[in-house]
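Dropping a structure here in structure tokens format, bear with me for questions.
Note that this complex is displayed minus one protein chain, with the remaining chains in position.
This part shows chain A:
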Amino acid sequence: MKWSYNDMEMYVQAKEYVDTFLVPFVPFSFSRNDEDTKRLALHAELMDIFVNEIEKQYKGRIVLAPSYSYLLDGDYNEEIPKLNGYVEHAKDNGFKHILFLTFDKKWKKRDSKLHGNLIWVSAGQTHDLQSEEAQNMIRTQIDQVMELITTYWQE
């Protein structure tokens, strides 16, 4: 379910079935070289594709949070308490699984400090999201993430 009126209408009637809160990370920066700026924006688009597909497939059990954006060059240690605040809030309100989805490698090191589950996916070197090769690759990655999510559910 998305963070939208219609989906929340469904959520309020089926709260006991919805136990997963998915937060996509969307970092931004303008201080890198031009290629990196473009790639970072592409990652944001890619993230959109990922979470929309996951949400579509698992609509009845997942609430898709508004994307969490932050400065790529900022202090990540400052983000951690905020994110853990999200986790506590979601847990207090009936969610069991809080998942953070990111393409940003820098989170991997800080994985243990986060109270939610971090899913890191490699964004690859794609430039053209429309090419068939890229689409097949993205499809495979999305399937892998979805499989991973079901393993959290089986715990």
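Keep in mind that, in the parts below, contacts are C-beta pairs under 8 Å (C-beta built on N, C-alpha and C of every residue); 3 or more make two chains touch, one makes a residue touch a chain; residues count from 1.
Following the convention adopted for this analysis, contacts and distances are computed from a predicted model.
Remark: of the listed names "2-hydroxyacyl-CoA dehydratase", "Sporulation protein", "NitT/TauT family transport system permease protein" or "Menaquinol:cytochrome c reductase iron-sulfur subunit", the one matching the undisplayed chain in UniProt is "Menaquinol:cytochrome c reductase iron-sulfur subunit". Residue A:58 is the one among A:28, A:58, A:120 or A:152 that touches the chain missing from this view. Residues of chain A that touch the chain left out of view are 10, 14, 17-18, 56-61, 150.
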